[in-house]
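This is the structure I have questions about; it appears just below.
For this depiction, one protein chain was excluded, whereas all remaining protein chains were kept in their positions.
Right, chain A next:
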C-alpha cells in the first residue's frame, strides 16, 4: 500500500482578518515570485499572503458586505474576488490594479473558478439557477448555463428557487462544468455545446464545494455537503463511487491534492480532515481551528505540498503535507 499523506502544522496566523475568513485560494507562481495565498473575509477585504511565513503582502479593499469567494487565474497574474454585494472584482495580483468589475443582476455570485486554460471564468449564479461564463480577454458575459426547471413546474413555482447554485467546478480537461445547489443536486454541463447533461443525485442538502480529481481525463468529482458527507461521483456514469462520513457538522469545503491521492475537507465542526481516496476513510483530523472551517486549499504544483485552511475564527493555518 502506498504511504498515506500526513499533515503537519507549519504556521498559523491568528486574527488574519478582522472578521470571519470565508474563502481562500492559491495563486500559482509566476516567473518573478512564488505561489501566494489569497483569502477573503466578512471584513470586506481580500488579503494576499506569502508562504511559508504567511507574511501579509497586501490588503485589497473595495468590496462590500463580505467576500465570499476568490479565484486565481492559472497564469498566476490575475485573480477575482466576489462578495455578497454581487460584484466580481478582477484584479492584478501583484499591483492590485482593477482589471474589470463584473455583475449580472439579479444574479448573485458565489463560488468562482477559472477554467484550466484560463480563457473563461465560471461563476456560480445563486438564485438565477445558472452558471455565468465570462471571457477573460474581453470580460464579457459569454454564456449562461442554466439548470433546466424540473418538468411540470410552473414558472411561479417557488421550489424552482431551490436550484440555487452555490458551487462550481471545471473538469481538468475543461470540457465539463459541474455546479452544486442548495437542494443538494449537482448539475453537469457540456461546456463546448453549452448544454445541460444530467444531474448527479445523492445529497439532499446544500452542496457548498465541488472539486474534480486532477488527473487530466478525470471523471471523478468530489462533492461536500451540509449532510456531513463527501461523495465521490463518476460524472459521466452518473454513479456514486464512494461516500465518506465522519465530520460531525456540515462539510463546507473540499479539495484534492495535486497527485489526486488525498482529499482535504473543512467543516463547521471546526476540523480539517485528510482522507485517503483508496481507503475511503479519514486518515487525519486537525483541530486547530476554534470555529467553522470555510475553506481548505492544496497548493498546486509539485514541490513541497502545502495545505491552507481558513476559518470563522479569523485565522489562517498552513500545513506541510508529506
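Going forward, a residue touches a chain if its C-beta (ideal position, glycine included) is under 8 Å from a C-beta of that chain, and two chains touch if they have at least 3 such contacts; residues count from 1.
Methods note: contacts and distances are computed from a predicted model.
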The complex's invisible chain, by UniProt name, from "Origin recognition complex subunit 5", "DNA replication complex GINS protein PSF3", "Splicing factor subunit" or "Protein CTR9 homolog": "Protein CTR9 homolog"
Candidates A:76, A:172, A:202 or A:300 - the one touching the absent chain: A:202
Residue touching the undisplayed chain, where the options are A:164, A:222, A:298 or A:319: A:164
Where the missing chain touches chain A, by residue: 1, 19-20, 22, 42, 64-66, 68, 84-86, 105-106, 108, 110, 126-128, 155-162, 164, 166, 182, 184, 202-205, 226-229, 239-250, 268-270, 276, 278-281, 291-292, 312
